[in-house]
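The other protein chains are all here in position, but one chain of the complex has been omitted.
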Amino acid sequence: MFPNKKVQKMIGSKVQVEMKGDLHLLEGTLSSADDYMNLHLVDTVEIANGERLRSLGSVVLRGNNIILVIPMEE
Amino acid sequence: MFPNKKVQKMIGSKVQVEMKGDLHLLEGTLSSADDYMNLHLVDTVEIANGERLRSLGSVVLRGNNIILVIPMEE
Amino acid sequence: MFPNKKVQKMIGSKVQVEMKGDLHLLEGTLSSADDYMNLHLVDTVEIANGERLRSLGSVVLRGNNIILVIPMEE
Amino acid sequence: MFPNKKVQKMIGSKVQVEMKGDLHLLEGTLSSADDYMNLHLVDTVEIANGERLRSLGSVVLRGNNIILVIPMEE
Amino acid sequence: MFPNKKVQKMIGSKVQVEMKGDLHLLEGTLSSADDYMNLHLVDTVEIANGERLRSLGSVVLRGNNIILVIPMEE
Partner (left out) sequence: MFPNKKVQKMIGSKVQVEMKGDLHLLEGTLSSADDYMNLHLVDTVEIANGERLRSLGSVVLRGNNIILVIPMEE
């Protein structure tokens, strides 16, 4: 399965996303994803050292600034 | 709804945008957005630690340098 | 008006541009812009803390490394 | 063989991947790869100074944030 | 004149190029340029604080990592 399809299959379940920049790990439910790996997450929280840092709610992530996506429910 | 459509739906309302580079969080009213997530914000302010840092007014943001977009009125 | 069109409308007037990398804010007259937001500025100066740092004259800016563009004459 | 085809040929075998950002070297089995060099790795571990730092399991890597890919079984 | 055409017109003359990454300013004669602003420079030197740091000779620069191009002979 191509990497993009792998991400599509995570829709509706929880994912962790590492972004470029100063943000820590994001954790949320993947609501949608397109071919550029732009993602819409809901119930998103920022995690540092295993602890909830802050709640971000609904966020749209720009695909080219995503380092990696980890499925949390496999 | 695809991530880009999600952003389109925020037009006319307030958003927070995290950019690459040294800028802090930007907050403004989304005036327009295209498929590359290039954004035009008006009444934009730069926010640090929950405080207004400086007023930027009307700004055009290059989509590939956007980390994430958060709707403030859902 | 789409973000790119917004930039097109700034041609002939003064703009501020924040770039990625170590440069400070650039200020100059926008001479041309294309759909990728590549920009040609003339009479460009680099600004730090509100002071002219150095004069760059005519410069071509690569669009994907632009963080944001601010019109100075609205 | 073009670089992308070289990566395609690594599918099913172990690779090391250097990403942008703060991550150390990733090591895992390449499950799939597309033309943008988006990669799906399984049994992924993060390596620092030759030691396993943490286990990441199944991860999707965004191609444009990959610095380099090293085949481990040639 | 579009920014890319502006760069095309610099072919055969001296330019300064600011790149992303740790390099200082590059100075050389522009040998060729394409629509992505990939550049081929010859007689290239790296400049720091107005002094020649090292000689690089013939170099190919990846367009997306160019911050700006300055013509030196206008």
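Worth a mention:
Per-chain numbering from 1; labels A, B, C, D and E assigned in written order.
We take it that a contact is a pair of C-beta atoms (placed from the backbone, for glycine too) under 8 Å apart; a residue touches a chain by one contact, two chains touch by 3 or more.
In this text, all values refer to a predicted model and were calculated from it rather than measured experimentally.
Touched by the hidden chain within the whole complex are the displayed chains D, E.
Where chain E meets the chain that is not shown, the touching residues are 19-21, 23, 31-34, 38-40, 56-62, 64-65. If you put the missing chain back, the residues of chain D touching it would be 1-4, 6-7, 18, 20, 37, 63-71, 74.
Throughout what follows, only the chains that are shown with their structure count from here on.
In a homomeric contact, the two copies may use the same or different surfaces; for chain B and chain C, under half of the interface residue numbers are shared, pointing to different surfaces. Chain C and chain D have centres, each the mean of its CA atoms, that are 38 Å apart. Multi-chain contact residues of chain D (touching two or more other chains): none found. Taken pairwise by the contact criterion, the protein chains link up end to end in a single open path, with no chain closing the loop.
Touching pairs of chains, sorted by label, consist of A-B, A-D, B-C, C-E.
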